[in-house]
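Apart from one protein chain that is not included, each protein chain of the complex appears where it belongs.
Our next item is chain A:
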Amino acid sequence: MHPIIKLVSQRLALGLLLLFGASALIFGLTEALPGDAAQAVLGQSATPEALANLREEMGLNRPALTRYFDWLGGIVQGDLGKSLTNKLDIADSIGKRLGNTLFLASVAAIVSVPLAIFLGLLAVRFRNRWPDKLISAITLTTVSIPEFLIGYVLVYFISVKLGWFSSLAMVNDSMSIGQKLYAVALPAFVLTLVVLAQMMRMTRAAILNLMQSAYIETAELKGLSTFQVIARHAFPNAISPIVNVVMLNLAYLVVGVVVVEVVFVYPGMGQYLVDAVTKRDVPVVLACGVVFAAVYIGLNMVADIVSIVANPRLRHPK
């Protein structure tokens, strides 16, 4: 068997195992919290009899392990359970919101990933000169300011004062793609600012590290321009570390989007999760946790696989 296929299938198997572990952890942790779904439904006024009845009805008296595997079995079949608060099917609600979150994250990613890599290359080209310092200063500043602050500042100046964009990033199915893009422009911009610095700095560091290599000297002695040397000879060897940090940031765009979604009242996963937590809607919290874990593990797995495939020694064995 080709070593790539072997390595990739190993990674896939490991990813599934990890996801399984994550689901157990999420379930276990919510289980460890005081109170349960029955208490959450009945609230403060619950009598012991009513609680016991409801627990019986919801099957909460069964051992945790049985409930875990029931829940897990449901997930595998696409059944995430029903919300306690509005009795709606969680899979349906998440589906729509996950779509919205992914849309926002993709817009931010499509802007930020190429921009970060380009800025990283530019910083290497002008290393220790003013463009490098300017790029570093700006990206470090934006990453150091909390995203909600940037969000509110932008809302104040751009939405309220200038009136260019709406402060509420509402999207729905009836909107055209153009309208949607217009609606998410501000939150996507904030997210871009947040993830830009890390990706740009990793690109810069990874390529600078390679610039000491003998093959870079060979390329310089061929009379190539500095930018050709960086883009043609250094970048292909830097793909692996860059993809890793890009994937971490993409995962952050999906998972860490909570704050930005709340600031801009965007109907995505973050809003949904925050609502569920405030209402103690345990099944929704569990479902969101699993979805986030899946996204995180999935993206990191993609990074691993890209690293494997990008390695010519593995792609073309002797």
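Just so we're on the same page, contacts are C-beta pairs under 8 Å (C-beta built on N, C-alpha and C of every residue); 3 or more make two chains touch, one makes a residue touch a chain; residues count from 1.
Simple rule for what comes next: contacts and distances are computed from a predicted model.
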| item | value |
| --- | --- |
| Omitted chain (choose from "NADH-quinone oxidoreductase subunit 12", "tRNA-specific 2-thiouridylase MnmA", "Monovalent cation/H(+) antiporter subunit G" or "Glutathione import ATP-binding protein GsiA") - UniProt protein name | "Glutathione import ATP-binding protein GsiA" |
| Hidden-chain contact residue, picked from the options A:48, A:78, A:163 or A:223 | A:223 |
| Contacts of chain A with the absent chain, listed as residue ranges | 213-215, 217-225, 228, 233, 236-237, 310, 312-313, 316, 318 |
